[in-house]
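Every protein chain but one is kept in place in this view of the complex.
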């Protein structure tokens, strides 16, 4: 933990498992989204406030690498950081762990949009706050 | 099939199964919603047009009775009819079948709301069209 | 809180919302299941241990009454108790709240099955532990 990473924890839900007995692969994107919610809260700007202010962060790209399966009721930890922050895009990177064992890694890239659906720049203040968590950046 | 019922068919998705190897119980409500979409299309007023016109049908009550489990890739048929139509509420009733075997039954009750979130009466024309499918009604 | 109820808390996920801007109606059944997981943990027998021991609790009936919508990131509390406990069935009852405001109520009834898919009686010890939380029962 180097001050650039945020962590969140939860248990795998029964609804998230499939007949193979493990967490279904699409659920990892849901977990990433839960992580982003906690990330933005840690940054000091809850995502719902962002949307209330007319700034949306739709996803332009998502990737997941699955290493070990997660099972029902497993205590999962997700860690996130920023790995690319520009005025018009942001990339989050994620690690999914259970008891310190790496289960999956992934990333999502987002393009800030206004309520009108058009691309926007991140406001200066938000950019400054986010840059603190940028692994590739200054701060 | 007596002209008051509408049917739809689909296969159980892998994502809908759980570690017990069967379709997760909440998915039946998703299937009911898919059914309502096809129902309204059969009625001649696609639900998305209804919402586009400012009329929403949020659910006030839902019930499901589960008899036999559904499994991955099963060819499922859902049949729906109306079992209570008033100017300010509508109740749909559902049967879920596989090869003619009854898997589940259920119902959902909806309260028409306007875009402002306030209760509304069903417009006369919609009420007339829906009443054709009302098991308890005239038509 | 009278010792017969168990509570759990979480935030509404973005994935759980729909285009109406509120938590999708099927998600309440997912929340009930999360609640049951915490319930069984409070009872001292995690549900995953139950399944590992060959006892399953599939749902035979589910009901939800929706009163007020839940929105993204809302801090939700679910409270559950038992409202009918027999050797061959159990009914849980639920309240969903936000800041003390009642959003929804519901119930689920479960039939204990063995790994072979046949109905089973609850083991005596489990029945005793569960009866402590039975609103309609002794203890």
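As written, the chains take the letters A, B and C, and residue 1 is the first residue of each chain.
Definition applied: contacts are C-beta pairs under 8 Å (C-beta built on N, C-alpha and C of every residue); 3 or more make two chains touch, one makes a residue touch a chain.
Here the structure is a predicted model, which means the values were calculated and not measured.
Even with one chain removed from view, chain A keeps its contact list with that chain: residues 19-20, 22, 25-27, 29-30, 33, 51, 56, 58-66, 69. The chain not displayed touches chain C at residues 14-15, 17-19, 21-22, 24, 26, 71-72. Those residues of chain B that touch the chain absent from the view are 11, 13-15, 30, 33-34, 37, 46-48, 72-73.
As a convention for this text, only the chains that are shown with their structure count from here on.
Although chain A and chain B carry the same sequence, what matters here is overlap: shared residue numbers make up over half of all numbers found at their interface. The most central chain, judged by C-alpha centres against the centre of all protein C-alpha atoms, is C. Work out the mean CA point of chain B and of chain C, and you get 24 Å between them.
Our note on geometry: chain A versus chain B, Cα centroid distance of 35 Å, whole angstroms. Residue numbers of chain A whose C-beta contacts span two or more other chains: 14-15, 72.
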